[in-house]
Every structure is written in structure tokens, then in C-alpha cells.
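Only one protein chain is missing; all other protein chains are in place.
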Amino acid sequence: MTISLDQARTIVDAALAHGTAQGFNPLTVAVLDPGGAVVALARQDGSGFLRPDLATAKASGVLALGMTNRAIAARAADSPEFFTSVANLAGGKILSVPGGVFVRDAEGTLLGAVGVTGDLSLNDEAAAVAGIEAAGLVAVTGAEQ
Amino acid sequence: MTISLDQARTIVDAALAHGTAQGFNPLTVAVLDPGGAVVALARQDGSGFLRPDLATAKASGVLALGMTNRAIAARAADSPEFFTSVANLAGGKILSVPGGVFVRDAEGTLLGAVGVTGDLSLNDEAAAVAGIEAAGLVAVTGAEQ
Amino acid sequence: MTISLDQARTIVDAALAHGTAQGFNPLTVAVLDPGGAVVALARQDGSGFLRPDLATAKASGVLALGMTNRAIAARAADSPEFFTSVANLAGGKILSVPGGVFVRDAEGTLLGAVGVTGDLSLNDEAAAVAGIEAAGLVAVTGAEQ
Partner (left out) sequence: MTISLDQARTIVDAALAHGTAQGFNPLTVAVLDPGGAVVALARQDGSGFLRPDLATAKASGVLALGMTNRAIAARAADSPEFFTSVANLAGGKILSVPGGVFVRDAEGTLLGAVGVTGDLSLNDEAAAVAGIEAAGLVAVTGAEQ
């Protein structure tokens, strides 16, 4: 199973709306399928040109390892060389700061992941969660653990 | 000047709607700013995983050189090594088949480019043009020449 | 909107003249458009061969993230892995030391960025600011914050 474009667009729109309502910096939101390919992406006006790559990397990294950003950060603290190797293998597409959030359906099936960047990491993450919940899906950040 | 997210989303939605109405294969649409960074991207369900990269490359290549896909194809026919060098310098982000279309406003100012992939190249291009025109903007494919 | 070649050349000449007048080491100045592509670059005699890349990276990095070098340095202090990932995604084109300065017009529109390298970072930055102001434009370093 994989996230549909309709679901992805709902997530993107709701995440951006959350950011706007909260007065965040311009955000960029990427929704990826479980294989790491982008399904939908949107960059708010005024965002830096690397933000699409950052948003994609936040989502790609958690899917690549099957680990939340917080878990990746904990591993990196334990072993910086682990992170260096993985970052290399992933072509840079991995980030250890919040903002990459797994998307599951009500049965717990993995549908993909969402990456948000542009404001403080915890705000990015909140926007991602808002977007996922607006689509009626389940957000997994690792903060639940 | 640069294309706004609102304009980009209108283009994406209209291009995809054109493809659906015409019975095309699932399409992927990318809208880029003049510097080559993605503003909006959507991949229809059932598309292969490299389609986002292909759509992005179609738009990025025309912006990188300031030449339409048809013009790039003509140069490549003249000099295959030229294309090889440019493709290298562009990190692979260049395609010589139709589907990458410049976006200009009514005054002729370049706002960005749209890349579409998924069906026959000329159909991809038609979807891009439909999207751009739905946003009230001007599409430049090189076919006008 | 984007910085013109005339503006870029004025910035380059004035930044280099500032360095010469102040007795700095030989400087290299790069002026980039908002998408990160070079508009003008000059390397003073006696500069090392990587200086063009450094000057370009100072300007490119601030545009890529929409963050000043000082803000990038603060994020890197918080999370070294964040910097590692971003540096990877940016192809190395990011620096966390002063010398990359945003260029805006009187209305606040982003026109591009200037990167200077060759002397102490704060001197590099001062040369960039002198160049931007000589062109009648607004320099944003992050030191204003």
C-alpha cells in the first residue's frame, strides 16, 4: 500500500495552512511513498532554494532507515561515524532533526512519510502532524515513544 | 520575478486534469522557478518512481540553458559530445524530448518552467501547456518557432 | 526580480576596492542571483585557487536556506549532523562563517547574495557590505538582528 496523490495533496495543503495560521516562516512540505519517491511537494513563496531537498530528505531518511528522526539523532549521538556513513550512502538524504514523520493508516500500514522544513524543527514537525491528521491518517514522529 | 506557489498549484492541477480528461498514462508535473528549484510537484498514482526526477529534469534543463527541449535536441544532433558535457555539468538534469515548457507572464517576463512526464512526449507537452494557460500565463515550447 | 550584471559588477568593483583601501589580503567576490547562479565573480591576484568556490559557497549557502551565515552557525552548533546533511545536499556549497550577505532593493525584494573570502571573515563581510551599498542596494548580514 502506498499513499495516494489525493491524500498527499490534502496533507500538503493542511500542513502549509497550519504554518500560515501559526505565523511560521515559509514552509516546504514533501510527501513520499514508502520507497522514498516524491508524491507531492509544495514550497511556500520566500523559501530558500534548497528547501525542497531538505523537506524530501527529512521524509526520505526516516523511510530509508525505518527510524524516526529522534531515533536517528540518538544513534548519531552514540556513533557519529554511523551517521556519517549512512548520510553518505543516502546521498545526503537524511536528517536527524524533527520534521520527518511517518504516515500510517488506521490499521497501522505504512503509507509513506512527510517532510517539512522552513521554521524551527519542532514547528516543522507540528505542521507535518497537522497535515497528516487532516487527511484522516496516523502520524508517527517518535515523540510518542 | 518568480512563479508563485498559487500559480504553480493551478498549473499542476490543470495539467493533471488535462491528462486525465485525455486518457493519458498517469502523469507527473513539476513547476520550477527560474533558478531551477521546485515550487510544486505532483505524481499521479501508478507512476514509476523516477518520474519526479524526469519531470524536474525536463523543466530544469530548459532553464539551465535558456533553450527549449527542441533546441537542445538540435544541438545534441549536431554534437553528441556537447550534450554529454552539458548533461554532466547539469547533474543529469536535462532532457532533449518535449515536455519542458517555459512559463512567461503577459509582459514576457520569465517566471519559471514546467516539466511533465508519463505519456508520449508530445502529450506531456500538451498537458504542460494546458496547465500554464489555465493559470493565465504564457507557455513557450519552441514549437512556435 | 534578480540582480543585474551592471549592479553585480558595481558590487564586485566596490568590494575589491574596499579591501585594497583597507589593506586586506587579496579578496575574491562572487555575486549570485536568488537561484544561486553566479552573475559576476572576480579574484584578486595572489589568491588561492579555491577562493572562487569559497566565495560562491558563502553566497549560495545563505540563499539555499534563506538563513544568514550567523544563523547557519547557530544551527550547526545545535546540531552538527544537521550541518553535515545540509552541506551534503548543497554539494558543499554552504559556509557558516561571515562573508555571505543577502542583497535586497529598497522595497525589500531579494535580488541575490554576495560572497567574499580572502581575509578575516568579518573583513570579508565588511567588503561585501561596502560593495552592496556602493550599488545603492541593501545589505543583510544577520548582524542587524
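For clarity, chains are labelled A, B and C in written order, and residue numbers in each chain start from 1.
We adopt the following convention: a contact is a pair of C-beta atoms (placed from the backbone, for glycine too) under 8 Å apart; a residue touches a chain by one contact, two chains touch by 3 or more.
Since the structure is predicted, the reported quantities are computational estimates derived from the model, not experimental observations.
For the chain excluded from display, the touched partners among the shown chains of the whole complex are B, C. Across the entire complex, the residue among B:Pro34, B:Pro52, B:Gly100 or B:Gly118 in touch with the chain not shown is B:Pro34.
Checked against the full complex, the candidates B:Val86, B:Val101 or B:Val140 give a single residue touching the omitted chain, namely B:Val86. Across C:Ala17, C:Val38, C:Ala73 or C:Val97, the single residue that touches the chain missing here is C:Val38. Within the complete assembly, residues 34-36, 63-67, 79-82, 84-86, 88-90 of chain B touch the chain that is not shown. Touching the omitted chain from chain C are residues 4-5, 8-9, 33, 35-45, 49-52.
Following the convention adopted for this analysis, only the chains that are shown with their structure count from here on.
Distance from the centre of chain A peaks at C, each centre being the average of the chain's Cα atoms.
Note: centroid distance chain A to chain B, computed from Cα atoms, is 26 Å. In this assembly, the C-alpha centroid of chain B lies 31 Å from the C-alpha centroid of chain C.
In chain C, the positions touching at least two other chains are 34-36.
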